[in-house]
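Every protein chain of the complex appears in place save one, which is left out.
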Amino acid sequence: MGKPNSEISGAKIMTGIKSFLNSDLVYRFRKDKVAVVSLSIVLILVFSAILAPLISPFDPYDLKSIDIMDSEIPPVWNEGEGDERFLLGTDPQGRDMLSTILYGMRISLTIGFFAVLLQGVLGVTIGLLSGYFGGKIDAFFMRLADIQLSFSTLMVAIIALAIFQAAFGAELYSKLAIFMLVLVIGIAEWPQYARTVRASVLAEKNKEYVDAARVIGMSPKRIMFRHIFPNTLSPILVISTIQVANAIISEAALSFLGLGMPVNQPSLGSLISSGFEYIFSGSWWITVIPSLFLVLLILSINMLGDWLRDALNPKLYKD
Amino acid sequence: MALLEVKDLEVEFPLGRVTLQAIRKVSFSLEKGERLGIVGESGAGKSVAAFSILNLLSRPGRISGGEVLFEGRDISKLDNRQMRSIRGNQISMIFQDPMMTLNPVLTVATQLIECLKAHRKISDKEAWDISISKLKEVMIPSAEERMESYPHELSGGMRQRVVIAMALLTDPEIIIADEPTTALDVTIQAEIMVLMLELCKSNNVGLILITHDLAVVSQVTERILVMYAGRVVEEGRTQEVITNPKHPYTRGLLKALPQENTAGSRLNQIRGSMPSLNALPQGCAFNPRCEYANKECSQLVPKLEGHKGHSAACIHTKEIPPFNSELGKV
Partner (left out) sequence: MQATLVMFVISLIGFSIQDNLGDPLRELVGQSVSEKEREALRDRMGLNDPFLVQYGRFLSKAVQGDLGDSYFFKKPALEVIAKKFPATLELVIGATLIIIFSSVPLGIYSAINPKSWFTRFILGFSIVGISVPVFLTAIFSIYIFSVELGWMPSFGRGETTNLFGWDSGFFNRDGLAHLVLPSISLASIMMPLFIRLIRSEMMEILQLDYIRFAWAKGLYPKRIWFLHAFKNTLLPVITVGGVQVGTMLAYTILTESVFQWPGMGFLFLEAVNRVDTPLIIAYIIVVGLIFVVTNTVVDLLYTWVNPTVKLVGQKS
């Protein structure tokens, strides 16, 4: 009697998707060309980064495939010296720029994504606990967040990494670099998430359905996760895009300073750093082209995040 | 020619995919020194009507039709620069919640004096003196000290008195008061209303009072306008409309007042609720809730008809039995 569960939930998902596609949000998205363009750029960049090993013409870290005689060749549109094999030129070791950029973007995106995941999980949990329970827990965490925020996350990250590097030495450090970066950027930025979630929780806590749930006897954990949390998703989504962009910038800055990814496993930041000195000798592409990719990536993510924030903000009149 | 004449005013709110008609062909007029009340439930369009007189609709609202004639001139078409000399000068407004109306980071003195200086060439000292005398007129004790206070340091009643003082500073012809006592404690509401009444009478200032409180309107106003779903459904002299309402809605409102009901019995509510602006019924907007409605009512929108200044927008007015409300017996 009645349809099997899987069919019912399948139908539910279909209606869910349909109503989402017809929703105001998607309507506004389609209308705004900028948003569509940014999303496409982001998707292109992300997919090319994920597929880097498959689509890049060379493996720049395979020592056998590089030839020092190929070093410092300018991009292909530079008449006379450009080489068709290397579309965007080569670096001082003879590595193909396009490949190094693709691999570099991969690392940048990986670190960005995982760092945001870490800070998200950490921040959201703390935010929920802090907002729901209030009192001493709240006071403690918010003080901590205040202090950490006023030191600025970049400062915290720089100091933390500087100390680790000095303590572990360069060798060990470069092996652990990815892990350290994710950890440091993740821990440095949890206050952003915590604060936003806490604000949402405080707003929701006063609503009647929470009182109702408590009266029925639901456990705090259940109330928090099944009732309050879904309402905080919208602000979380908005900050997440911005935080990913920020994480990528932070990682680039740290690598640029030499505190991030090492030169043999470079992210976009380290590429830019190692190429910097060559600007003066005329080989501008070694630093400028990775920079352009970095900017493009961050710009598109930011634009997307911006659009998302305006679209989800109930306070502004949208016309 | 009346001091203020609103003719067939239409106001709409374009919101992305839909456009809401907040006010449909509303007309009324005000003579010098006259006191008019506009009543209706929340959402009926009364505040919108008030704000459109001075063209202060919040975005994205705009006047889409009709005229607002002040001293013969259509002010609905003027731009901000031209309106500036009318606003706060010849026509003043009082908003609902004085805590939100006064700027929290500026002193009372600043906010009073600027009203004067915006419209007259006077010295700071003169403006100060006039402000103090107005504060005394609205019965604020220790006026000099109050001048240096910030809004959050005053009580709700005092804040509204300050706002009233501000409205009177420039000796306007008309004051538009949008629910001036709704946000105040019940105990103070009467005081403030009495104050406003006195001041309007003694200064011969016209008053347009927007409210949902029928008791207040019966004490203060000379004429009254009843609005429903963006239209005027009844208008006339306050006493007449209250003692003998011609529109079923007005009747329903009066019957629902606590004074009309015997203790212990259920209140006579109008069944149903006012429709939202994007789902208005066909024909007369009140017909689904009306006990006198028939098929005709859902086909046409009834026009305002009547005589001797008392008209109603209903085709069944003759069927409505007379009604002697408690309010009318003052």
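All chains are identified by letter, namely A and B, in their written order; residue positions are counted from 1 within each chain.
The working rule: contacts are C-beta pairs under 8 Å (C-beta built on N, C-alpha and C of every residue); 3 or more make two chains touch, one makes a residue touch a chain.
Just so you know, these numbers come straight off a predicted model, no measurement behind them.
Participant: Using the touch definition from the top, which of B:A44, B:L102 or B:L277 touches the missing chain?
Facilitator: Of all options in B:A44, B:L102 or B:L277, contact with the hidden chain holds for B:L102.
Participant: Of the residues listed, A:F47, A:F133, A:F151 or A:Y209, which one is in contact with the missing chain?
Facilitator: From the options A:F47, A:F133, A:F151 or A:Y209, the contact with the absent chain belongs to A:F151.
Participant: Who touches the missing chain here, A:S48, A:Q93, A:S234 or A:N302?
Facilitator: A:N302
Participant: Identify the residue among A:I126, A:I272 or A:I289 that touches the chain left out of the display.
Facilitator: A:I272
Participant: In the whole complex, what residues of chain B lie against the chain that is missing from view?
Facilitator: Residues 54, 56, 58-59, 80, 83-89, 92-93, 95, 97, 100-106, 114-115, 118-119, 150, 152-153, 166 of chain B touch the chain absent from view.
Participant: Residues on chain A that touch the omitted chain in the whole complex?
Facilitator: Touch set of chain A with respect to the missing chain: 143, 147, 149-155, 158-159, 162-163, 165-167, 245, 249, 252-253, 256-259, 272, 276, 279-280, 284, 287-288, 291, 294-295, 298-299, 302-303, 306, 315-317.
In the analysis below, only the chains that are shown with their structure count from here on.
Participant: Centroid of chain A to centroid of chain B, CA atoms only: how many Å?
Facilitator: So the centroids are 53 Å from each other.
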